[in-house]
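All remarks here apply to the structure that follows.
Every protein chain of the complex appears in place save one, which is left out.
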Amino acid sequence: MDFTLSEKTREIADRLTAFMDEHVLPAEAVYHRHMASAADRWTIPPIMEELKEKARAAGLWNLWLPESDLGAGLTNLEYAPLCEIMGRSPIGAEVFNCNAPDTGNMEVLVRYGTPAQKERWLTPLLEGRIRSAFCMTEPEVASSDATNVRCSIREDGDDLVIDGRKWWASGAMDPRCEIFIVMGKTDPTAETHRQQSMVLVPRATPGVRLVRAMEVFGGDDAPHGHAEIVFENVRVPKANMLLGPGRGFEIAQGRLGPGRIHHCMRLVGCAQRALETACRRAAERVAFGRPLAEQGSVREEIARSVCEITQARLLTLAAADEMDRKGNKAARDMIAMIKIVAPSMAQTVIDRAIQIHGAMGVSQDTFLAEAWKYARTIRIADGPDAVHLMSLGRQTLRRHAGRSA
Amino acid sequence: MDFTLSEKTREIADRLTAFMDEHVLPAEAVYHRHMASAADRWTIPPIMEELKEKARAAGLWNLWLPESDLGAGLTNLEYAPLCEIMGRSPIGAEVFNCNAPDTGNMEVLVRYGTPAQKERWLTPLLEGRIRSAFCMTEPEVASSDATNVRCSIREDGDDLVIDGRKWWASGAMDPRCEIFIVMGKTDPTAETHRQQSMVLVPRATPGVRLVRAMEVFGGDDAPHGHAEIVFENVRVPKANMLLGPGRGFEIAQGRLGPGRIHHCMRLVGCAQRALETACRRAAERVAFGRPLAEQGSVREEIARSVCEITQARLLTLAAADEMDRKGNKAARDMIAMIKIVAPSMAQTVIDRAIQIHGAMGVSQDTFLAEAWKYARTIRIADGPDAVHLMSLGRQTLRRHAGRSA
Amino acid sequence: MDFTLSEKTREIADRLTAFMDEHVLPAEAVYHRHMASAADRWTIPPIMEELKEKARAAGLWNLWLPESDLGAGLTNLEYAPLCEIMGRSPIGAEVFNCNAPDTGNMEVLVRYGTPAQKERWLTPLLEGRIRSAFCMTEPEVASSDATNVRCSIREDGDDLVIDGRKWWASGAMDPRCEIFIVMGKTDPTAETHRQQSMVLVPRATPGVRLVRAMEVFGGDDAPHGHAEIVFENVRVPKANMLLGPGRGFEIAQGRLGPGRIHHCMRLVGCAQRALETACRRAAERVAFGRPLAEQGSVREEIARSVCEITQARLLTLAAADEMDRKGNKAARDMIAMIKIVAPSMAQTVIDRAIQIHGAMGVSQDTFLAEAWKYARTIRIADGPDAVHLMSLGRQTLRRHAGRSA
Partner (left out) sequence: MDFTLSEKTREIADRLTAFMDEHVLPAEAVYHRHMASAADRWTIPPIMEELKEKARAAGLWNLWLPESDLGAGLTNLEYAPLCEIMGRSPIGAEVFNCNAPDTGNMEVLVRYGTPAQKERWLTPLLEGRIRSAFCMTEPEVASSDATNVRCSIREDGDDLVIDGRKWWASGAMDPRCEIFIVMGKTDPTAETHRQQSMVLVPRATPGVRLVRAMEVFGGDDAPHGHAEIVFENVRVPKANMLLGPGRGFEIAQGRLGPGRIHHCMRLVGCAQRALETACRRAAERVAFGRPLAEQGSVREEIARSVCEITQARLLTLAAADEMDRKGNKAARDMIAMIKIVAPSMAQTVIDRAIQIHGAMGVSQDTFLAEAWKYARTIRIADGPDAVHLMSLGRQTLRRHAGRSA
């Protein structure tokens, strides 16, 4: 066992931290000023493209993709501390082309795409020129249970015809978003986990209609947004099918492991920054004759936050390590654990930081409100807490049921 | 002891519930549709004025004001269950002219206003024709400690001249808002709690500048909003002083008791509706082959919510009763208790309801996200949790320190 | 609604408090000294019989029995605050002949006993001359589900023959204990809830064998104890059957409501005393240069405890009121609520008081360790938390499932 960063990770981490401090954190205000004054909320602040260019030039690009020569050649364990650093800023991941849902979508294309699909969509995604969305969740059914999917994909000559309604397609409102990965049912009579398929649908296809932007606690998360989308008689060539008919569930499973761990890594970074922000605030703010930092209940909250962050970080690293050593499937209990632990931890730690900030904490004047919403939604996205708790509980009970103690 | 509603309260409660079901709840969608499509976010949906007219005609108006013939003649204990019913809808209280911060501001005018001040401002407020804001919190200092206030009020001839910066003046963005109650320092050399004064400042006074709308978790709470306001060399006649110089702290203390308990009553209503909404959702939604309502962890969460709501309701009623019997000051421990308990309870119960709804729960498609933000901000407004905990803890420790057991 | 004690309750409460302060609390040390030095742990400290005599002489006797001229004529709501006062001392309830399980057993005899049964067992129990035990729980099955009971009761001529194994028969080790109420199956082929019967079994009956005293966290709760008992071919006359064959489940249900609420009342008293004890300790104890009472985290813990105790007390009172007005069956949701809330509340509050006391808190030098064990076991006795949560959750879900909001 060894709890120190490898030389390689340490070197990139140092450069990444310097880049974040020098370029990204100061750009947050510029970015938000653009958004606050934009006539059209669905435009990208120019600062983002400038930052991306700088990051790419600095070799801090596509750090996330393990086991592929298209990425930076890092394992999950090597990437985790880097992802945490990016996660300190809500605009961080995109700067380095490491943001959801594009990483998950690129991973699908890397693992399951045909050469033609890769050339057409993966290449511009890896270069950060276009964006993508993942259309899985539907308003009518509990999508935590993927077998509930109702969207229909049927063959018609050389085409696939898609009909359905999706929502929470994150990033779909982004003006650069050009491609959707859509989950639907190709064969409702097949075995439960072989009914679903995934298909590539260009956003510009006739019949694709963005109905509205879903709000998250009253905000629209522009310029990326979460779209409700209707697919009405949408036609794409059969070559747009991913992996093959009936393989949708399998792709979804494969996609989720890395996606989940990336969210958790970023949330550790969010929580860590929230803690540091709260410490600074507590040192400066005086109430009832003493700085908050000298008040026992504040110290206790800070201490609890340190304990919770440190544990969640270690758990996330251990999960990354297990994914590297055993594969995503064998690591599923560890993945369930971090998915249960990290978002709740971040929600709690950020909530405490908000409280220490008083009214400023809920406002646009810190990153806390945005970070809190991110943590809160991840308790639902990619499987709500309850689903992971049930799965982990069941597995654990099975493992120990028969053994004597 | 008696835990049943009085005949009088029961009768009004029945009419109020019927009014809410018939008029207010169906109007929520109309209201939000107006806001979603309004070119200017600071306009009032016409449905609100229609509802107010109906409520007033039905005699469901100004129910909140105890010990005054200007109100409905209800005690705090009689009003509490009614306030809970209104609190079920985010737009409920205003319909009955029972909304913050106007109730608190009207109470100040009733208790401390001169006949001239009452005629000019109280009358139109009681009639719901204008709105008001309370300018207390400042960005530069911890305003949970009212002695920190920096805004300056100085005499100059027959005038008072105000200079300072306030934020979180709720309702100040409302186009109908005409009057501000401003807290400032008139004599920084006086005894700590006699330095502050309160003064009436019409919004239209030169030198009053609304700088921006504060956001709450990324939303602007339009059309009421929370303003950041700069007062630069703002002149009002001395007759606009409330109660007298150096009486500001005293007024602030008197204002807070009822304000706090009204928030708590409404939050019990919010939480109760969230629970009921979650129950219906759980009955309808199927995941992994069973309705959520049959899943053990959902049942447990519902049961915990019932326990917490029922306890917070009883505590709020008991606090109202103590305010009626002993006065606001003597009831301060009970007021601290409900202020600690009710917002956290509501935050927790609504959070569970959100989780049961999945992604829909954080969106604009239910009242949950808005209700959650209300609960969360009340943990900060009118004294953050920590301040009430410290005060209640200190009082309790004193009470028992000397007694043997 | 009215949150003040009635004149009648107030008067008894004052006398009871005075009696507790003057006689019971000072007797605790005497009682424990006796137990610590007793050669035989299953003997009653003489001080207890002296206290009982005094209490009876003072008219503070059998206060618990509502709707019967055998008791003090108090409703559950009137009794609740009195029961809380007795609950302040682990030896309190017995002094006033208001202790479990005898109250529950007497209630069974009052409601369901024949005149002969009453004369033989109820009269000496009401006079405090003998003690009783309730033999329900079995080691082999989950007794939270009463239909699991395995103990067999079969007719044989004029006799009933009992075979089975029970444990956690509280009070059965008490040398004064003369009578057991035993739950068993008379007809395993009957409808699920008609298979069980209850029968009166004198402890001295041949075939009754006390196997051992169950320990609670390593202590034996002497001199009352919790017995594991084997019934082997135990014969009693048919006249010892309670109510009739197949009525056991019905009696068990009727017995549990009052028993549960008495425990909860007492636990509120335990928690209240723990809080007061912690306050005194915090005022006296100095660490790192300041009394604990001035440390923020201690104040916060005290404040949270006050909030939790006050809420649990109100909930218990409201449940008592509902039992009085609607009957035990209709009040079952409220009874479930207090059974969920009060023991956990007491466990938490006492745990905090222990922590404030440091090592002394876990020792024999305060009543805290004993009180904590009482609270902890009540989370299991009379239905574990999970059973009440499931029941309350299911009922609540049903109630709201069909209504619109």
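A few comments on the model shown:
Read from first to last, the chains carry the letters A, B and C; within each, the first residue is number 1.
What we mean here is this: a contact is a pair of C-beta atoms (placed from the backbone, for glycine too) under 8 Å apart; a residue touches a chain by one contact, two chains touch by 3 or more.
Note that the structure is a prediction, hence the values are computed from the model and not measured.
Contact with the undisplayed chain is limited, among A:1, A:39, A:57 or A:204, to A:1. Shown as candidates are C:13, C:70, C:216 or C:401; the residue that touches the absent chain is C:216.
Interface note for the absent chain: among A:293, A:335 or A:359, the touching residue is A:293.
The omitted chain makes contact with chain C at the following residues, 137, 139, 141-145, 148, 167-168, 214-219, 285-288, 292, 295, 297-298, 355, 358-364, 369-370, 372-373, 376-377, 379-381, 384-387, 389-390. Contact between chain B and the unshown chain involves residues 295-300. Interface with the hidden chain, as seen from chain A, comprises residues 1-6, 9, 25, 77, 88, 273, 275-277, 279-280, 282-283, 293, 296, 298-304, 306-307, 310-312, 314-315, 317-318, 321-322, 325, 333, 336-337, 340-341, 386, 388-394, 396-397, 399-405.
Assume only the chains that are shown with their structure count from here on.
For chain A, the set of residues touching two or more other chains reads 295, 297-298.
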